[in-house]
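What follows is chain A.
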Amino acid sequence: MDLYLGLKVLWWLLLGVLLLGLAVMVGMDMGVGALLRIIGKTDLERRSMLNAIGPHWDGNQVWFILGGGAIFAAFPLIYATAFSGLYVVMLLLLWSMIMRPLAFEYRSKIPTEGWRNIADWVFLISGALPMIIYGAAMGNMLQGVPFHFDWDLRSYYTGSFISLFNPFAILAGLLSLALAMYMGATMMVIKTEGVLAERARAAGSFAILVAIVLFAIGGVWISMMPGFVLTHSVDPALAQTPLTQTVELVKGGLLANYKAMPILWVIPVIGFAGMIIGGLLLRAHRPAIAWWFGVLAWVGVLGATAISLFPFLMPSSTNPSQSLTIWNSISSETTLLWMTGFSAVFVPLILWYTSWAFYVMRGKVDAGKIEKDPHAY
Partner candidate 1 sequence: MINDTVVELSRWQFAATALYHFLFVPLTLGLTVFLAALETVYVVTGKPIYKEMTQFWAKLLLINFALGVATGLTMEFEFGTNWSFYSGFVGDIFGAPLAVEGLMAFFMESTMIGLMIFGWDRLSRGQHLIVTYLVALGSNLSALWILVANGFMQDPQGAVFNPVTMRMELESFTALIFSHDAQAKFVHTSIAGYVTAAIFVAGVSAFYLLRKRHMELAKRSFRMATIFGVLSTIGVITLGDALGFVGAHAQPAKIAAMEAMWKTEEAPAPFNLMAWPNQEKQENSWAIQIPYLLTPLLTHTMDTKIPGIAEIEASNALRIKSGIQAVEALKILSSNPSDAAAMAQFKAHEQDLGYGFLVKRYAPEQDVSKATDADIALAAKDTIPDVFAIYWTFRIMVGFAFLMLAFFIFGVIYSLRNDVENHPLFLRFSLWLIPVPFLACEMGWLTAELGRQPWTVYNLLPTWMSASSHSVSYMVFSLIGFVSLYSIFIIIEMYLMVRAIKQGPDDHHAVQKQDKNTSSGGSVLGGNYAPVHAKTLVNEQSKEV
Partner candidate 2 sequence: MKTIGYFLLFFVLAMIVIFLVIVMGEAAPWYFAWIIGTGLLILTSAAAGFLFDTQEEKSKGTPQ
């Protein structure tokens, strides 16, 4: 296979891994944030929840930063078009992501009820909103986004802010929130004890039930939506711009890849299996394995989305022929090669020291310790 084409496919897969890492690790913390007010009734319970993810949230959040950086480096045109097109949404996402570290660091530093109440609301918003936006963005990609290019590849977004929150996008957003809450709740069952863990178990079971229903509705919906098909294009192995192809909208096109390769149905099935088995394991008091089945659920959901879109990443609803695909939005061969080298060295390293950090901080959160430790969240 041609090296450049191989790199393109590799980075498409790596983009998937990054979005997965983001969904799993950041999503889990977000889920905890969203559940903070719901399952944490007293201040100490809430602090227990925060300290359970306390030593790791900062590292987890880097998935988000890394995701942004990697999209910038590997898919510059996607980064440019999506971030500027979805301007208001991106800013809301950003602002809620900014408020979260501050709520973490500053919440326990001021001992008044009012202050901590404000911080808890910040956790709720900055937990729920980003996950809804994460899902809604995926939902919009499936439907196509209203943008087009000039001759010099200057992009113009012609839709409104509200149109990004259409019914399908909201469905996708709620699905991602439900999965995040499930992951957060599962982590709380692992990390805390007593009533708090019981409430977390109940919340996680409910969240995964919601996710199963939403994922099923989404699947049926997708089968009825029009999808994008490349009718004329430059060889995928060559460097190209989105100005030299033609694309058509075809009914049921989002399932075209599944029809062409029925084995791909395995992916959404994995998603369902992960959710169902994970939910059952959580009820059966096996939260650690349940967490890993949650990861599998994310694999299924993100994988199913990616297969529906392939080879598109960000189709244009107003000028389909200028849709962004893997082939025309990706970086040059040299950049991809260097990035591959860096990832090959540093991703294993990151996984190694992240698991070491989790190992060092293993065990249940000690409520007594939180009281004494001036650094505790």
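The criterion applied here is as follows: a residue touches a chain if its C-beta (ideal position, glycine included) is under 8 Å from a C-beta of that chain, and two chains touch if they have at least 3 such contacts; residues count from 1.
The candidate set was assembled so that all candidates are chains of the complex that A comes from, given by their letters.
Because the structure is a prediction, the values reported are computed rather than measured.
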{"item": "Candidate from this complex that touches chain A, chosen among 1 or 2", "value": "1"}
{"item": "Chain A residues within the candidate 1 interface of the complex", "value": "41-45, 47-48, 54-56, 58-59, 61-62, 64-66, 68-74, 76-77, 79-84, 87-88, 90-91, 94-95, 97-102, 104-106, 108-113, 116, 151-157, 192-196, 239-241, 243-244, 331-332, 334-335, 338-339, 342-343, 346-347, 350, 353-354, 357, 360-361, 367-368, 370-372, 374-375"}
